[in-house]
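One protein chain omitted, others in place.
In order of appearance the chains are A and B, and numbering begins at 1 in each one.
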Amino acid sequence: MKNYETVIGLEVHVELATKSKIFCGCTTEFGGAPNTHVCPVCTGMPGTLPVLNKKVVEYAIAAGLATGCTITQKCKFDRKNYFYPDLPKAYQVSQLYLPICRDGGIEIEVDGVKKVIGIHEIHMEEDAGKLVHDPWDDCTLVDYNRCGVPLVEIVSDPDMRSADEVIAYLEKLKLILQYLGVSDCKMQEGSLRADINLSIREVGAPEFGTRTEMKNMNSFKAIARAIEGERKRQIELLEYGKKVVQETRRWDDNKDTSFAMRSKEDAQDYRYFPEPDLVPIEIGDDWLEEIKNREPELRDAKMLRYETEYDIPEYDAVIITGSKKLADIFEATVAICNKPKEVSNWLMVETMRLLKEHEMEPEEIKFAPENLAKLIGLVDTKAINRTVAKEVFEKVFAENIDPEQYVEANGLKTVNDEGALRTTIEGIIAANPQSVEDYHNGKEKAIGFLVGQTMKAMKGKADPGMINQILKELL
Amino acid sequence: MDITTLTALELSAKIKDGEISVVEATKAQIERIKKEDQKYNCYVTVLEEEALARAQQVQALIDAGELKDSPLAGVPMAIKDNMCTKGALTTCSSKILGNFKPPYNATVVEKLEAAGAIIIGKLNMDEFAMGSTTETSFYGPTKNPWNVEHVPGGSSGGAAAAVAAEEAFYTLGSDTGGSIRQPSSFCGVTGIKPTYGTVSRYGLIAYASSLDQIGPIARNVSDCVAALEVISGYDKKDSTSVDTGEYKYTDALVDDVKGMKIGIPRGYIGKGLDEEVKNSILKAAKVLEEKGAIVEEFDMDIVDYAIPAYYVIASAEASSNLSRFDGVKYGYRTEDFNGLQDVYKKTRSEGFGMEVKRRMMIGAFVLSSGYYDAYYNKALKVKALIKEGFDKAFSKYDVILGPTAPSTALKIGENLSDPLKMYLGDIYTVSVNLAGLPAISLPCGMDSKGLPIGLQLIGKHFGEKDIIRAAYSFEQTREYVRPTFTKGE
């Protein structure tokens, strides 16, 4: 077999975190019963007109600045014309001729090797609606709730050569956008989805091969598998002397293979032209400066600050800032309890363990910083011991319970009544003469057994330090 | 007294004086429509019940001392059927919107309601405003009240004919390439196409978004200007709306053109212009000159290219704007289909008339890959040159004067078979839309067939007051002439 190289470029659609849609005052909230987040404008009623949401432009600019793009200071919208039921006006308002950001790039690192992936352009556009197959009537139901939700489409250069590079690029992009507050990038809700353009060529070949496109991929795992599958398929074609056909394919993650989508009935001729219902956007230097100044602390700055200001290890800082959600929880919790190392530990150990166990992304964390802070407070005041704390945390993680109330209600508080503890320990000593003797014979370990016995008798609700102290005193 | 022969302002004065009630006026108007409209076919929909109910409400408001500053309160009027009226049929004179009841009101409708207008119906038009004769309406052609064998012009043919036929005191039309001015000219009434951005387009079912503008049609300049004041103003729902802060057009109703500089483009009175129309226009210019205006001829050849540029731009935008009519969300859906593509194709093929299909195909062509630069982009450059030509002219003149149309109203059927010939009839009007300028058409004479001739006055951007002053001054020199209502009956 010849030596092949995979060439990949991505078109990433990101839903912006605005409250209202791009051209009307409807909510962008996810979910909702079909067609309850719509109005005459976003359903393309005849005679309605769009008015641009200013925040969309600001978010797009922020994304462009953070990815090293040049901002197109005079830009405008165009119409992309095609018929499909999820597109009520039969055109999508998008940008072709003058996209808002151009010529940027972001650095990724795979296996210690750093590389810049070019960003060809970022443009603003409106999202389409959702089509749901109705098996009872064998028809399709059309829901326009997503229609008009603002998107930026981030088009990379064909600079990626492997699935690992693609994932690294997506992870980096996701973090940048989340830190900017431009998007929540919830892949499971479709607010970050990637179209993969992939081709194969012999190593050293000057020209790119014929590419295929796989649309709307919204999980990293599926993306990695799709790239691998499509790469193999194309190599096989070439090895058998066949040609790759330029087409759109759909990756079926269950069947682990891609299918050619039934080619649209007619040629793709989108007949773009300037959107006459919107006026040009002029981004003055002042406005640009204002957006630059508003840029929130990004990941690298945050990492550094965690090490210096909170005095947590670099390793912890890397992991915690590896998710905007974790970083947010970290800072919010520290702000309440002022115990950075403790908070970091809970996130690094127990939270990570539970995320892994439940196969969850950090974005899906539901517990409130207040509750983690309360838990830390309970441990700190020795109201509960660490073993109990871990159990309580599982409840916090799963149901976002209030740990103070929970500990109270379930009687988990450490018994701080010295008299009662002393009585229990006296009983334990009396019942375990052998251990007592071992202890007196210099077997330090024997005390551990007695502590354990005491803890068992106390149903775990005792402070181990106090047990130790009383034991030694009585022995 | 025959109420329906009054002007809008005369009627509103009598309503305010308590001499005529709003209900009485509304009933009289609807009676006349019932009696006369089978002759002219001005209306697609008459909103009798709604209008009478509204008449009572408005009367109550007037009795309570409200609407004092609203000069047209209580006056029955009608609007072209491409402006959305909540819950009331809005068809664009097309089969494809034959059952469409918009869930919202156009901004102009809101403004009319706030001003106490009584909307008595929706007026016939060329299908989706594409045409110059009102013959392309799915609901049959409108006929010219001066002679029912002739067209009323278009696309706002119903709106102009209704005013001439005294089936409405004033109306609203829309003008993309002359669709208010040309029918006004053919029907012997006055129509204003305001500067682009003056009247909100929100709720106006788009033909060509960058050119469309709503405007009033009435029996004289004063009525027309009063209506323009009601409907104009900044609207945050329309991104192309311009806040000029200055909408008091009635201030310009002044009989004085002394020192006003009026230019006549030589190309506007050259070949292709009907001799009787030409004489009438030059006579009107003379009248203004005698009243103290400085009138001179000048060259502005660039407007020769206005029609090709217009048809490229308008068709391109139309092909996109009309794609939403696909049988999914509203309007007509074909009965018999096999799959989604069939719903699209059959719905649209059955729902649209031939002129609309033709323009959608031209539009698709000029935007299609490989042709965009040669056609669409070229047209946008020609548009820039036309705008520049007008800018140059307006550095010398306050008003540009010329005919509205190259001839008086044609006979029904005369133009329908040859679309290009019909397009050429827009020669004096389309450049105004491309440059986004205001213009007025008002009657200035009659031809030997007894059909009205229209005088067009064009102003600079937001120069409505200049053309209103010139039009008003000219109007003072002649009487309003009613159709005889006998020809062809």
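The rule is simple: contacts are C-beta pairs under 8 Å (C-beta built on N, C-alpha and C of every residue); 3 or more make two chains touch, one makes a residue touch a chain.
We take it that contacts and distances are computed from a predicted model.
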Item checked: Listed names "Aspartyl/glutamyl-tRNA(Asn/Gln) amidotransferase subunit C", "Imidazole glycerol phosphate synthase subunit HisH", "3-isopropylmalate dehydratase large subunit" or "Acetyl-coenzyme A carboxylase carboxyl transferase subunit alpha", matching UniProt entry of the absent chain -> "Aspartyl/glutamyl-tRNA(Asn/Gln) amidotransferase subunit C"
Check: Which chains here touch the chain that is missing from view?
Finding: A, B
Checklist line | Listed residues B:Tyr344, B:Tyr397 or B:Tyr472, member touching the removed chain | finding: B:Tyr344
Checklist line | Omitted-chain contact residue, chosen from B:Ser319, B:Ser441 or B:Ser473 | finding: B:Ser319
Checklist line | Residue touching the undisplayed chain, where the options are A:Pro276, A:Pro369 or A:Pro403 | finding: A:Pro276
Note to self: List every residue of subunit A that touches the chain not included in the displayed model.
What the structure shows: 18-20, 24-27, 33-40, 43, 45, 51-57, 76, 83-85, 131-134, 137-144, 261-262, 265-267, 269, 271, 274, 276, 278-282
Next item on the list: Tell me where the left-out chain touches subunit B, residue by residue.
Entry: 99-104, 195-197, 210, 236, 239-240, 242, 302, 305, 307-309, 311-312, 319, 323, 326-333, 337-346, 348-349, 352, 354, 357-358, 360-366, 368, 375, 377-385, 387, 419-420, 423, 434-437, 461
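In the analysis below, only the chains that are shown with their structure count from here on.
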Check: Which positions of subunit A touch subunit B when the two form their complex?
Finding: 40, 43-52, 79, 81, 83, 85, 88-91, 140, 142, 265, 269, 271-273, 276-279
Check: What residues of subunit B sit close enough to touch subunit A in their complex?
Finding: 82-84, 90, 92, 97, 100, 102-104, 106, 201-206, 208-210, 236-240, 316-317, 319-320, 323-326, 328-330, 340-341, 344, 364, 367-369, 372, 376
